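Handing you a structure now.
One chain of protein is taken out of this complex; the other chains stay put.
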Amino acid sequence: MGRKKTMFDQDMARKAAENLRRVREKRPLVHSITNYVVMNFTANVLLACGASPVMAHAAEEVEEMVSLAGSLVLNIGTLTPAWVEAMRKAGEKANALHVPVILDPVGAGATRLRTDSARQLIEEVSIQVIRGNASEILSLAGEKSGSRTKGVDSVHTVDQAAETVIGLAKELGTTLAVTGAADLITDGERVCRVMNGHEMMRSVTGTGCAATVIIGAFLAVCSDPLEAAATGLSYFGFAGEKAAAKASGPGSFQVALLDVLHGMKEEELRSRAKIQV
Amino acid sequence: MGRKKTMFDQDMARKAAENLRRVREKRPLVHSITNYVVMNFTANVLLACGASPVMAHAAEEVEEMVSLAGSLVLNIGTLTPAWVEAMRKAGEKANALHVPVILDPVGAGATRLRTDSARQLIEEVSIQVIRGNASEILSLAGEKSGSRTKGVDSVHTVDQAAETVIGLAKELGTTLAVTGAADLITDGERVCRVMNGHEMMRSVTGTGCAATVIIGAFLAVCSDPLEAAATGLSYFGFAGEKAAAKASGPGSFQVALLDVLHGMKEEELRSRAKIQV
Partner (left out) sequence: MGRKKTMFDQDMARKAAENLRRVREKRPLVHSITNYVVMNFTANVLLACGASPVMAHAAEEVEEMVSLAGSLVLNIGTLTPAWVEAMRKAGEKANALHVPVILDPVGAGATRLRTDSARQLIEEVSIQVIRGNASEILSLAGEKSGSRTKGVDSVHTVDQAAETVIGLAKELGTTLAVTGAADLITDGERVCRVMNGHEMMRSVTGTGCAATVIIGAFLAVCSDPLEAAATGLSYFGFAGEKAAAKASGPGSFQVALLDVLHGMKEEELRSRAKIQV
């Protein structure tokens, strides 16, 4: 018990519960320009959290839509150049209105279109949080950056990876949330680790994208990107733990995940959030 | 018991059961041009009802496809101008073939693109039913219409809202189905209220769009738009009540909703439909 106290940050756990309470109270509108595969699931995840999802990608309306929103989620999972242009347009308007922006660079590193589009968005839009897996995040380093020239192959240990990510966050001037067995969140100065989660999450498509929209909802009610990302991931990861306990496979896991996100007591999250600062 | 008889229309309840029976017997093809978020869910809702869904949006094929259909559903949830053009084309062909058309003006009032697109479709296509929430429906009033100049702000009571909607239905020459805690359906002359439903429906994305496709299926087997809308909404709302009783959150609610829509006995709907005329 005393040991648990030392391992996980009690203040962050309290903030996780508090941010969840605020999402449920304020029901922020989260505007997503996202991929076709996960649209339905991430909209349901946002509703389960207490937020209000809206999807709109037409260049003719993204600026108007984002002006109604509490945060903007950009996800390049099934991108085309026209969609990326709409993301840029929405992102610039969000910046002008101080609506926080979160980017999910799905598949960056896998194809040039994805890597280039993600980097272009990062250059043209001020982004508060970028969430991805390790290879996606590491692919964002510019050609000449110190983070890149080290190369992915040079990252042999978890600690080396962390060092690279911290350097990249500094370079890009944003908060990076690298999700995996344990999550690493850093703004280049501070570093958090979130130990909640369950491996069953990898058996359902869009759980990464779902983590992103939850951070989006938390960003809409919390002005510190590092805190929003860490607490949002903790909430989502703990929901995954609870859902896995109820599930008999990936189908029932996905159903249980929505039930658990919706029904989770804030007090419960406070006592079970596993965030290290 | 006697009181229930006075509150809810027995003839409409009988028609609800009868229309459900016809959908299951005829398995009408419902052609949807709809938004990405709900495509999978609404297709499954139609299958659960006994209807046959088809999604097709290419300008090159919508006319051919709608000529095979029992009804056409137009939903502007993730619209672009090209999709609206395909909706117009499909709608005009549907009119020529006397295939009934139902419009779901998702987000009308929120952005100019949505409001304008919905109004343009209403002008260019003869639409038998428009289903939306109150703010979407009220946004459809033209700039100079009596309904509009009153303004949304002037609608202070449920009765005032009803009056405005009735006037708008007359103006637009269509049947309006305003869904909410209670549903209001009117063709400008007759007025129905449907009291079935459950608040859990708001925690799942696309339940409004699902209500729309069910009306679409009922329109394919019932020539009176007011009756099709009221009975379809009653079926869907009662399914929501039953599903909520089985569910432990929005995930299991959505699953149960499909099960209940599929398994509902017509006799049961007849005895539990809450339609007022």
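Here the chain labels run A and B in written order, and each chain numbers its own residues starting at 1.
In this text, a residue touches a chain if its C-beta (ideal position, glycine included) is under 8 Å from a C-beta of that chain, and two chains touch if they have at least 3 such contacts.
Keep in mind it's a predicted model, so treat the numbers as computed, not measured.
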(request) Out of B:Leu68, B:Leu97 or B:Ala245, point to the residue that touches the absent chain in the complete complex. (result) B:Leu68
(request) Could you tell me which of A:Ala239, A:Val255 or A:Leu269 touches the chain that is not displayed? (result) A:Val255
(message) Residue by residue, what part of chain A touches the chain that was omitted?
(response) 35-41, 77-81, 107, 110-114, 202-206, 247-252, 254-255
(message) Touching the absent chain: which residues on chain B qualify?
(response) 36, 39-40, 43-44, 47-48, 53-58, 60-61, 64-65, 68, 254-263
